[in-house]
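Removed: one protein chain of the complex. Kept in place: all other protein chains.
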Amino acid sequence: MYKTVRMIMVFAAALLLCSTYTASAGDTLKIGSFLAVTGPASFLGDPELKTLQMYIDDINSKGGIDGTKIEFIHYDTKAKAKDAKNFVNRLIKKDRVDVIIGGSTSGNTIAVMDLVEKAHVPLISLAGSVKIIEPVKKWIFKTPHTDRMAAAKIFEDIKARGFTKVALITGNGGFDKSGRAQCLALAPKYGLVIVADEKYGNSDTDMTTQITKIRSTDAQVIVNFGFGKAPAIVTKNIRQLGVKLPLYQSHGVASKKFIELAGEAAEGVRLPAAGLIVADKLPDTDPQKRVLLAYKNAYEAKYGPVSTFGGHAYDALFITVNAVRSAGSTDRAKIRDEIEKTKGFVGTGGIFNMSPSDHLGLGLDSFHMVEIKNGDWVLVN
Amino acid sequence: MTDQLFQFLISGITVGSVYALVGLGFTIIYNASDVVNFAQGEFVMIGAMSAIFLYRAGVPYPFALAAAVIITMAVGMLLEKLAIEPAKNASVVTTIIITIGASIFLRGAALLIWGKDIYGLPPFTKDVPISIGNATLLPQNLYVMGGTALSVLAVRYFFDKTITGKAILACSCNRKAASLVGINVNRMLLIAYGISALLGAIAGILVTPITYTSYDSGVMLGLKGFCAAILGGMGSSMGAVAGGLLLGVIESLGAGIISSGYKDAIAFVVILAVLFIRPSGLLGSADAERV
Amino acid sequence: MKRLAGFYILAAVLIATGLIFPDSYYVTVVGVTICTNAVLAVSLNLLMGYAGQISLGHAAFFGLGAYASAVLTTKYGTNPWLAMLAGVGISGTLAFVLARPILKLKGHYLAMATLGMGIIIHIFFVQADWITGGPDGLSGIPEISIAGLAINNDIRWYWVFGGLMLFTTWISLNIVDSRPGRALAAVHGSEVAAQMTGVDTASVKAQIFVVSAVIASVAGSLFAHQQAFVSPESFSFFFSIELVTMVVLGGLASTFGAIFGAVLLSILPEFLLVFEDFEVLIYGAILMIIMIFLPEGLFVSGSRIVTGWLKKRELSTQ
Partner (left out) sequence: MSLLSVSGLEKKFGGVTAIAGLDFKVDPEIIFAIIGPNGAGKTTLFNLLTSIYTPTAGTVTFDGHDLTRLKPFQIAKLGITRTFQNLQIFLNMTVLQNVMVGCHLRSRCGIFEAAFRLPSVLKEEKRVREMAMEALEFCGMQDIANRDASSLPYGVLKKLEVARALAAKPRMLLMDEPAAGLNDTETVSMSKLIRDITSSGVTVLLVEHNMGLVMDVSDRVLVLNYGELLSEGTPQEIQCDPRVIAAYLGE
């Protein structure tokens, strides 16, 4: 008897496999996204999702893209690569989306690139790594500046200030590691020497040990690539140890949260960032200013302080919308071709000029070097 | 080099103090109920998060801290009442999964209540670094170490000198015998979970001004606290404290002297080495099986 | 043949599902995840359920297999099957070397040691970026072919993983019902008594540790090829814990229990998606409730309850 029941249970378990099959819908544009809304990269995914939802609702309430409504399907990857892979599979096979926007992190994006290439779905990534667009992959685009651009921007500034000896300190996440690799690769080009290369775990609570080691070198500046709470702890620890060296952070901390967490210690920290965080301080002649302020005001009216990360989602969404409009169809291949033809699109990250050999289309000038002064961002000239 | 070493030690002891408090929490619950409570790290998070939100809501700082501790104790006791007590006869692995479930549940609740942002607390007193030779530390580092030391002493006093403390230990030795001599076992377990949560909350509010917190920061601390408890020898409260401090120092020295990228690996290698030589931890007693 | 009846039913369901719904997302994607997790859960159950040795580091062997395949095929152009064999060699050797000192430990200390082992290996995946690609992982892992048939679409992967799951289940059922299997259960029941009946307990534990590591490693190699991408967080200690949860949730010392747990924990997140922010909370609550009310696991306690209920009905109708 017991055995029979066990068999029935095995059968029932396996039947769970056979769930229903969903067919794709008709005349709408299906945009799918897989973002790290919770988990360690939630500060990326959260504003990204909010931005997408806000603007898609807006577009639909105004009648859609030339009459085509947008259907938005979203999954939270919690920044896990395996989840990213499964959700993108689900987007492609179950939800049959026309365009994918995401993932929030480079790891999540890289995990799904092969899959997306095979399935022939255009994807616009919101992640930083240069690996996403180099070498160019036919169906894959991205909107955020690359980590290489960030490293270059930082090194340019360091060189301009006449420093040559750099201490690196980075976390163990994908963003950190890839930023570190770019720094190591670019340093010689700017005539800089990396004199220290310290690491920490992203959930570590104290980095004084690493900074003590940096202090014992002859470094002239410190560069920290990372996001989340770790860069704030690094910043505070540096000040606590009385280290007076200039500190550069990456664009990973370009949000008010960083200033709030690091407090006074954040004073004087420099970082490369998109125009969004200094929108109101840009000269009126700046072509981006209008777009930036419009996004900033819309977002802040609804959700609170804006971050550059949501801006990447804004850029991705409107590049898609423009592509659909000029393609006049929701055909995946046509949309892809039109995305690649994006020219002169003024977004929050800069002015995008894509081409078959450049699936980002931003120049180094789209980055601004900013410094934290009196708890606010100030443009460095 | 000696200056550096001194700095490494300060850093290690600060971090280790938190591990010690979490490890001590593990030990108290283990001693009272034979359960390894993997939701221990969540107490730290709940303590810190409730303090932050009370403070932000305008509650004066000391009151916010006190209220946060009470909230966390209530959560700890509820956990015992709702999840541990009903599963009294479950096997060790089953209780482990229950506490893991509890930890996920508490994290989910924190996510809903407090969102996923990272928050800090202001330091207890002004943040002026104190220099000792070439090494520096913050007043908050001293609060962390001092707070830990006081908590450990208080716990020792409680278990060595008070009737309730001894009654809890009696429950751990033999539950049936304890209830026969008139000890209310369920109440003792409740108190043990309360104390354990209290320690977690104290650790949380002591350290958050330095390290910040978010709804998911309990996991790592819980894990390190477990390491501390095991390294010291499960069931030995002073072992857990020693284990925690040692773990903090090993991590810091490992990062400082060998490799910062591999510092956690170094710590685990040391733990494994200790266990290979002493299978019951540093201060744990090997229990012989009676046949 | 009664011994394998459950196995045949499982095989029938697996094959029928694949034939009837070859395009369904739940077969080609969720199905593959379920089979992968089931392989890992069954192999872990050999160690945990039958031999009673808890391991919080099982994902590490899964990862070693995956990385061996990923690194060797992408960086050195090794034949995928040779790479898989290399993975088996690495995992097996490591398991063999670590088995005696680690499995000498008991209870929570054993949990700690296996946890530590898993974390050290995971840190290696993250930090040794010159070989493992660091946190970004390795992509572009080539597809494999079996007997000239390229495994290049999802349903074929379903068959591969389904096959591996059936094979693992068969092996597990075989081992359990044999001399070494009884020796394992004896170690679980009473180590002293096992020794006194002539069971070399240290060696038996080491053997099953190696077997379960090798199975996990093979699953890892195939996983790497199926995903065409590996990154460290798929092999973190959280996944090890998830595997332990599968085994315990289904019911320890029951091969089908482990499969049941794997099915449940692989499908549950798919259904909880609709709850969005409540997902984590509900997941935790479900875990707790199941373990509190069915401490022996859903499958084992569940079938016991159903059997009891049927018996009662039989009695009352007589």
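Annotations
Letters A, B and C mark the chains as written, and numbering starts fresh at 1 in each.
By our rule, a contact is a pair of C-beta atoms (placed from the backbone, for glycine too) under 8 Å apart; a residue touches a chain by one contact, two chains touch by 3 or more.
Predicted, not measured: the structure shown is a model, and the values here were computed from it.
Checked against the full complex, the one of C:L94, C:L110, C:I123 or C:I175 touching the unshown chain is C:I175. One of C:V27, C:A253 or C:L287 touches the chain omitted from the figure, and that residue is C:A253.
Note that of C:T28, C:T73, C:Q207 or C:S236, the residue touching the chain absent from this view is C:Q207.
In the full complex, chain C touches the omitted chain through residues 171, 174-175, 177-183, 185-186, 188-190, 192-201, 207-208, 211, 253.
Note that only the chains that are shown with their structure count from here on.
If you average the Cα atoms of chain B and of chain C, the two centres end up 31 Å apart. Computed from the mean C-alpha positions, the centre of chain A lies at a distance of 34 Å from the centre of chain C. Residue positions 127, 277, 279-280 of chain C are each in touch with at least two other chains. For chain B, the set of residues touching two or more other chains reads 111, 261, 264. Put simply, chain C touches chain A in their complex at residues 2, 5-6, 9-10, 13-14, 17, 20-21, 23-31, 33-34, 126-127, 129, 134-137, 139-140, 154, 227-229, 231, 233-234, 256, 259-260, 263-264, 267, 273, 276-277, 279-280, 299, 302-304, 306-307, 310-311. Those residues of chain B whose C-beta lies close enough to touch chain A in the complex are 4, 7-8, 10-12, 14-15, 18, 111, 116-120, 127, 129, 131, 136-138, 207, 210-212, 214, 216-217, 219-220, 252, 255-256, 259-261, 263-264.
For chain C in complex with chain B, the touching residues are 48, 54, 101-102, 104-109, 111-113, 115-117, 119-120, 123-124, 127, 191-192, 237, 241, 244-245, 248-249, 252, 277-288, 291-293, 295-296.
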